[in-house]
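As structure tokens, the structure follows; a few thoughts come after it.
With one protein chain held back, the other chains of the complex are shown just where they sit.
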Amino acid sequence: MSNPISSQPDLNSALLKAVDLSITFRVPTGSLKAVDNVSFQVKAGETVAIVGESGSGKTTLALSLMRTNPPSSGSIYFENQDVTNLSEKALKDFRKKVQMVFQDPYSSLDPRMTVAKVIGEPLRAHHKLSKSELREQAGKLLEAVGLSADLLDRRASQFSGGQRQRIAIARALALNPQVLIADEPVSALDVSTQAQIVNLLQRIQEERNISYVLVSHDLRLVYHLATRVVVMYLGRVVEEGVCDDVVSNPQHPYTAALLSAVPALDEASRKERIVLNGAPPSPIARPTGCSFHPRCPIAREQCKTQTPELQQLPNGRNVACFFPGELQPHIEFSTSTKE
Amino acid sequence: MSAEAKPTEVVMPFSRKKFAKKYNRSPLTLRISSTFLGLLFIVAIFQPLFYRVDPFLADLGLRLQSPSLGGAWLGTDGLGQDVFSRVIAGFRWSLGIASVGTILGGFIGITLGISAAWNRNRVRIVLSRIIDIGISFPYLIIAVTIVSVVGRGFWALGLTLGLVCWPTIARVVYAETLTLREREYVTAARLFGVTAFRSIFTHILPALRPTLQVIAAFVFADLLIAESGLSFLGLGAPLGTPTWGNMLNESRTYLATAPWMMLGPAVAIVLTIFTANLLGEGLNAREQARSTRVSQ
Partner (left out) sequence: MINAVEVKNLKVSFPTPAGYSAVVRGINLTIKAGERVAIVGESGSGKTMLGLSMLGIQPTSAKVEGEVLINGVDMVSAPDSVARKLRGKDISMVFQEPLTSLNPVRTVSSQLSESVTRHTNLNKKDAAAKVLEVLTAVGIPSPAERLKAYPHQLSGGLRQRVMIALALINNPQLVVADEPTTALDATIQAQILDLLRSGMGDASLMLITHDLAVAADVCNRIVVMYAGNIVEQGPVAEILSTPKHPYTRGLLAAIPRFDPARPALNPIPGSPPQITEIVSGCRFASRCNYADHVCQAAEPAFENNVACFHPVIGATR
């Protein structure tokens, strides 16, 4: 399992990390383990993508990194400080450092507020600023995300989706965070505006050296933005590694199926598509053995009874499968060079 | 999909122009009812200006006169007091008590409703049970009980009605706040380190405002009925005080001989309640029109 050559993640260099984190929700029929024993870390300046389908726990994991709900076990560290059990008051400093952009720019901005108020909200919570100072700061932030400071007095409801997402990003940047958690930041937007926001996120990362945690189901987007990928299925990490490697040589059959399911612009990928049966089971009724076995095209007897642990392969990849690398998708790689 | 050129639909610091614009855009029901209710409040506040004669002036020589244009417009009562002037004097009681009741009830209802919805677990369970219990009590009976303890003055009655009308408000506030607190912008505010208290004032209350306006209008109408009802039962204002309920109660004795006595107070009650209800409907209609406009 542990390999001497492998780059055992240097936990000290991690900015934000979760260790053996589990999140349990109480439901009428018992308890639901939305996140099950997940370890996760983000280093300065990198983009870690969390990939999975609904029910995989990817959004829950991202939100709990921000301490939205108390974990049932495990801990969260920011800059090696344990923030797992800090009170909301003691978290104030942490709240400045880790910020979030939500999926839906329509529900994440209060439609009754002016842009100045929206962007000023986090500033007011942390700093004693006069009205004119607030406005000035908000104006600067608005310009940083590519909107004119003249728009400060408009209401959030007057903007298009893409513009709203820019405002949401400006708000998240207001406190100068070191980590930005983005939950499906472009999936609610039109195709032509998606690219604007993607480019904006990239530019901001270059300018400010922020780390991103990107939650997304869109693997093309993930490939475009992420340095590392964490693939989740039913609350557990099934594969984790460097983005390029995971996409070009997935080790877990679920990762392979996800990559293969990306709607294709070419015929070959379509013909060789790995189509999984059925839907992900509910986390309440988790299958025995490997949770993925009922849908897995390469499942054997062993998979029905034994649960594969997340292990590190010689190539540095972490994967929770007894038969890593066996299933490979056909992916259409573009070969253009930089324009 | 909002056009950038779309005009805003918001409350700004008061300006006459904006008010006029807002007024002209409101539904007809809202325009009529708010104007009329405004007039009624003016009558209530400046009532002496509208008296024909002193409403307390009893002239037994003029008792039970039928309405006449030259004399008492709405006739006189058993003590020879002028019914029209007494109806006018009744505005202060009825509108005043209903206003005090609505404001107090609103305060209790909003506080309880938001506290119940904002907290989780035990606090929520306890508070929402309290609201449920409040709702299931027949409120005239509580009012009767409280009045018999605290007395029957203007403030006593206003506070009593306030103490009985909050459950409906609390219920609605509770339900709305439950959905509002799950809005992403409220979660976002928490993640920015905004305190719960501030979040309630910046996000929850402004969002509740339109709903609150509508229920306030309906609660106000209910309290007008309740006040008249209490007076009619002899549990409201002290005997002899010119309230519509009292006047109706007094007119009962003379139903056969002087039926016009009930006309004045009855019309006043119906008209005021109708106006308040119309206001509620109008506010509701405006809200719906707004939300469809926003969603387009």
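Each chain carries a letter (A and B) given by its place in the written order, and its residues are counted from 1.
Everything below uses one rule, namely that a contact is a pair of C-beta atoms (placed from the backbone, for glycine too) under 8 Å apart; a residue touches a chain by one contact, two chains touch by 3 or more.
Keep in mind the model is a prediction, meaning the values are calculated, not measured.
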Checklist entry - Of the residues listed, A:A44, A:L86, A:A264 or A:I298, which one is in contact with the missing chain? => result A:A264
Item to check | Which of A:Q196, A:N249, A:T307 or A:Q328 contacts the chain that the document leaves out | outcome: A:Q196
Next on the checklist: For a quick check of understanding: of A:V27, A:A90 or A:A279, which residue touches the chain that isn't displayed?
Outcome noted: A:A279
Checklist outcome for this item: Among listed residues A:A34, A:V48, A:L152 or A:V247, the absent chain is touched only by A:V247
Checklist entry - So which bits of chain A touch the chain we can't see? => result 53-54, 160-163, 190-196, 198-199, 202, 217, 219-221, 223-225, 244, 247, 257-258, 260-265, 270, 273, 275-280, 295, 331-339
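FYI, only the chains that are shown with their structure count from here on.
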Item to check | Mean-CA-position distance for chain B and chain A (Å) | outcome: 51
Item to check | Interfacial residue positions of chain B with respect to chain A in the complex | outcome: 1-4, 6, 8, 10, 183-185, 187-195, 198, 202-203, 206-207, 294
Checklist entry - chain B touches which residues of chain A in the complex? => result 66, 68, 91-92, 95-96, 99-100, 102, 104, 107-113, 117, 121-122, 124-126, 154-155, 157-161, 171, 174-175
